[in-house]
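Here the complex is missing one protein chain, while the rest keep their positions.
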Amino acid sequence: MSGSVFGNIFKISTWGESHGKALGVVIDGCPAGVELNEEIIQKDMDRRKPGASKYGTKRSEGDKVQILSGVFEGKTTGTPISLVVFNEDQRSRDYSNIMNVYRPGHADFGFDSKYGFRDYRGGGRSSGRETAARVAAGAVAKACLKELGVDIFAFTRSVGKVSCETFDRDEITANPLCMSDREACEKAAALMDDAMKNGDSVGGVIEGRISGLPVGIGETVFDKLDAVLAKAIMSIGAVKGIEFGAGFSVALLRGSENNDPFVIREGKPEKAANNSGGILGGMSDGNEVVFRAAFKPTPSILIPQKTINRNMEETEIVIKGRHDPIIVPRAVVVVESMAAVAVFDLMLMNMSSRMDNIKNFYNKGV
Amino acid sequence: MSGSVFGNIFKISTWGESHGKALGVVIDGCPAGVELNEEIIQKDMDRRKPGASKYGTKRSEGDKVQILSGVFEGKTTGTPISLVVFNEDQRSRDYSNIMNVYRPGHADFGFDSKYGFRDYRGGGRSSGRETAARVAAGAVAKACLKELGVDIFAFTRSVGKVSCETFDRDEITANPLCMSDREACEKAAALMDDAMKNGDSVGGVIEGRISGLPVGIGETVFDKLDAVLAKAIMSIGAVKGIEFGAGFSVALLRGSENNDPFVIREGKPEKAANNSGGILGGMSDGNEVVFRAAFKPTPSILIPQKTINRNMEETEIVIKGRHDPIIVPRAVVVVESMAAVAVFDLMLMNMSSRMDNIKNFYNKGV
Amino acid sequence: MSGSVFGNIFKISTWGESHGKALGVVIDGCPAGVELNEEIIQKDMDRRKPGASKYGTKRSEGDKVQILSGVFEGKTTGTPISLVVFNEDQRSRDYSNIMNVYRPGHADFGFDSKYGFRDYRGGGRSSGRETAARVAAGAVAKACLKELGVDIFAFTRSVGKVSCETFDRDEITANPLCMSDREACEKAAALMDDAMKNGDSVGGVIEGRISGLPVGIGETVFDKLDAVLAKAIMSIGAVKGIEFGAGFSVALLRGSENNDPFVIREGKPEKAANNSGGILGGMSDGNEVVFRAAFKPTPSILIPQKTINRNMEETEIVIKGRHDPIIVPRAVVVVESMAAVAVFDLMLMNMSSRMDNIKNFYNKGV
Partner (left out) sequence: MSGSVFGNIFKISTWGESHGKALGVVIDGCPAGVELNEEIIQKDMDRRKPGASKYGTKRSEGDKVQILSGVFEGKTTGTPISLVVFNEDQRSRDYSNIMNVYRPGHADFGFDSKYGFRDYRGGGRSSGRETAARVAAGAVAKACLKELGVDIFAFTRSVGKVSCETFDRDEITANPLCMSDREACEKAAALMDDAMKNGDSVGGVIEGRISGLPVGIGETVFDKLDAVLAKAIMSIGAVKGIEFGAGFSVALLRGSENNDPFVIREGKPEKAANNSGGILGGMSDGNEVVFRAAFKPTPSILIPQKTINRNMEETEIVIKGRHDPIIVPRAVVVVESMAAVAVFDLMLMNMSSRMDNIKNFYNKGV
């Protein structure tokens, strides 16, 4: 098991290396009858695509997704959906500087230790490019969730020390850093320019939000909504932490401060605050699900770094080539995608939780 | 799928409600030949047991674990291990105040919404008591890991605003709050006394550490070591966030600050700092694995709270009975246990990663 | 993974050895709201119980099942159901004749080779007694299926060369061999008496039938209804073959003979014959599902047998003790149970196959 499969019912199996022929994903368990075509998926692919702004790598790939199976006459058929993106830009390069040397902050050392050798071309399977397949799968999950009235989006909460102070959803897709606050974006851009000038990189935080979830999504013990989301998001390279609702700050609160009283608003149950981030006891509680993930700065920097090589000798490495000075903006859609895959799978799992519902289901005559 | 199964090869299936007849776990996939008896498991059970100090509930349960299968003549046989703890203290109580009312910060509302009704006695399956089964399973995983030279421990990093400043491993088991710093523990105790006096509760942070892991444990994409640990730890009730190594602070750093250079120390590869928390690209990197989890304050407080009832009417609730004023100290061994289950499972998964190793394995004649 | 877990959504995890303290099963994923109590389960346990007739072992166990979790006020709660049967009859015995010797037709040799040692008491985990846990789980699955109008039953099709010629469902529970034909049963009894007189044993065939299944249960490729049933049934010890509908005889037919024309009967689609055994393309086709499993004769016979010991020396073994002269009659309820677990799980999986159904499900307000 190389751990490239995610989900129980809506099960995705991703594949592909940075500089291989192609990347892709097979989705087993997508329900039949969902409207799907390449344009729907491509929209999200384009949000992740490199080269969209000066803060993304210059790699000029089209990242054109193709649907190879599972869709007939514009609708999913219930059979596996195979999505593929062929790598167009595979110029041969000189990898001699990283072939035998372990880049700090990268998987190189672990890979060689685990497998005895590695595909050293651009990080191989551990490249950020791997996330293209996640986005393709996520776009399908989002198409499903949309039919169920569930909305998922993410945005750049902070870049380095610069945080969004205001929230304007339209702004997220309008600025190159995917921030919800234009002013913060401008400050962040200045900070980025400074880092880039020095060949350095910056970290940041992405916030995800999910609304429209029915109450009770997520399972009580190991497959809690937050636990499954945590795995989904933490599995994205460069994420070093995740928190829900009030998050780490709950450790500083008293119970009387942190507990959200339930209230009735417009006839509906809600919580007065949303410290829980929309999740109680591992199940959605009716409020918006809110989480934040911390991304480390891009480990590939132009500044020379100390490290070791395959012979266990200390050495220095100078990394060349195209590298994003920040991972966060391109990762926004990846966070959305993984959240969508996780949440839709839990919604399908939830369908078998009550016998009365199952009886209704089968009496209606499938 | 009610989501009470965890793991791929070392697979645990927990069961039991707070006020049912018993709680327990079945472990499928424990290797044969591991020395195991009830005393080994009981040691960890006793660390979680209520009533150990004034900061734990007064419930005077023996929490005596029994091995019902899978062990023969003091060794595991390779067949499923069934562990059970019978509930001794099942006095009938008056649940009328919570039967039809949703306690803030609890799973009650989600449970009723999901299933149409719930076992309202003491939280049912969503009780902290559910973690007894995790600890039993974790003790078995730890017995296995010990044979492989892997050491896992956890401690209370902070209680409310009081953090450990020093680290003394012996101190962890010597003080009632499981802190690594006696002075901090005393301050925290004062803070706790104040909260208890007011019928309130406090939150805190638990830190976990894993050493002795071979390099390369964890899989490259979805089953990253940190992703699997995140799910394992986030699945513990009351956890609202998790971070690895430098954690959320990486968002504030530049690449040149955050990247750990590899160095050779005493002939062995290590990282100069350990910002990565012992994990790069989802695989163990040879340094100690370090993570921190934020626990919310106990939601059951003695202070009257506003909430709603099953009829969707606003009301007030007064929670009575035995409740820990803090979850953290008793959760320390739970964190260890879940980490042990997660890590041991990944070590077993890793065994099939290389054909040369598989050939060696089978040539040796199983 | 010791392979004691079965199912995807309705997931059972069995445990226990023949002469250990107890045997049992944990069911994760049983829907909430199913009426369940120990009597319902005990009924099936009693059908498998040893000592019911002279053709069963004399072991006088009560085989009393206990529900330890997952049921509240007579209904399943949606949380894991733990079922246990304590072994009452654990007289210490003399195992010296089988401890170091491999019984022909048994798992002994494989066990020692795989694990390095084994629990030699009565076959340990590989005892027929292991099936008690399957029957307990199956009774729960059957209770669920009953609510959905699905009926599963099995009967002894043949004992040695004696086959049922007639079918009377009431007869199945009325005679000691569970045959559908009283006359055949009498002939089979004579055949059994002859075998027993010689210390020998006999084989036979069990037929299973499932009616009331909606069309379309089972998945198209690997999780075909017949493939999943085949695994479920073949996993019962002593089964050496399984066939569906016309079974092995299809190999002798021409397409024009074997193809079942669809017809309309009383306004409903059916097949003229049922050569397919109710399954086409891995999915239920609306007709009764019919399968047959071949059981080998009990390998424990009183006749002295040649074999080898742990030192790889040839030797002779004389098996003593209580052993059924035929496995088949007590296995009838085991076949029903495994079929029920397999089919109910596939029915739950099927619920997420169509987006229109999922939308209906969630709009109805879970």
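To keep things simple, chains are lettered A, B and C as they appear, and every chain counts its residues starting from 1.
Throughout what follows, contacts are C-beta pairs under 8 Å (C-beta built on N, C-alpha and C of every residue); 3 or more make two chains touch, one makes a residue touch a chain.
For clarity, every value in this text was computed on a predicted model and none was experimentally measured.
Colleague: Any idea which chains on screen the missing one touches?
Modeller: Over the full assembly, the chain not pictured touches A, B, C.
Colleague: Out of C:138, C:277 or C:329, which touches the unshown chain?
Modeller: C:277
Colleague: From the list A:125, A:271, A:323 or A:354, pick the residue that touches the absent chain.
Modeller: Missing-chain contact among the listed residues: A:125.
Colleague: Taking the entire complex into account, which one of A:23, A:45, A:317 or A:343 touches the absent chain?
Modeller: A:23
Colleague: Please identify, in ascending order, the residues of chain A that touch the omitted chain?
Modeller: Residues touching the hidden chain, for chain A, are 1-5, 8-11, 13-17, 20-24, 26, 28-30, 32-33, 66-70, 72, 75, 77-82, 84, 113-119, 124-125, 366.
Colleague: Identify the residues of chain C touching the omitted chain, counting contacts across the whole complex.
Modeller: 1-6, 8, 14, 102, 104-111, 113-116, 125-126, 130, 158, 160-161, 195, 198, 200-205, 214-216, 218-224, 226-228, 230-232, 234-235, 237, 239-264, 267, 269, 271-272, 276-277, 280-286, 294-301, 303, 305-308, 312-314, 349-350, 352-354, 356
Colleague: Under the stated touch rule, tell me which residues of chain B contact the chain that is not displayed.
Modeller: 8-10, 29, 31-34, 76, 78-79, 144, 147-149, 214-216, 220, 347-362, 364-366
Please note the rule applied: only the chains that are shown with their structure count from here on.
Colleague: In graph terms, with chains as vertices and touches as edges, which category applies: line, ring, star, complete, or other?
Modeller: complete
Colleague: Indicate, using Cα centroids, the chain positioned nearest the centre of all protein chains shown.
Modeller: Chain closest to the assembly's C-alpha mean: B.
Colleague: Quick check: how many Å separate the C-alpha centres of chain B and chain C?
Modeller: Distance between chain centres, rounded to whole Å: 37 Å.
Colleague: Provide the C-alpha centroid distance between chain A and chain C, rounded to the nearest whole angstrom.
Modeller: 44
Colleague: Can you list the residues of chain A that touch 2 or more other chains?
Modeller: 8, 214-216, 220, 349-350, 352-354, 356 - these are the residues of chain A that touch more than one other chain.
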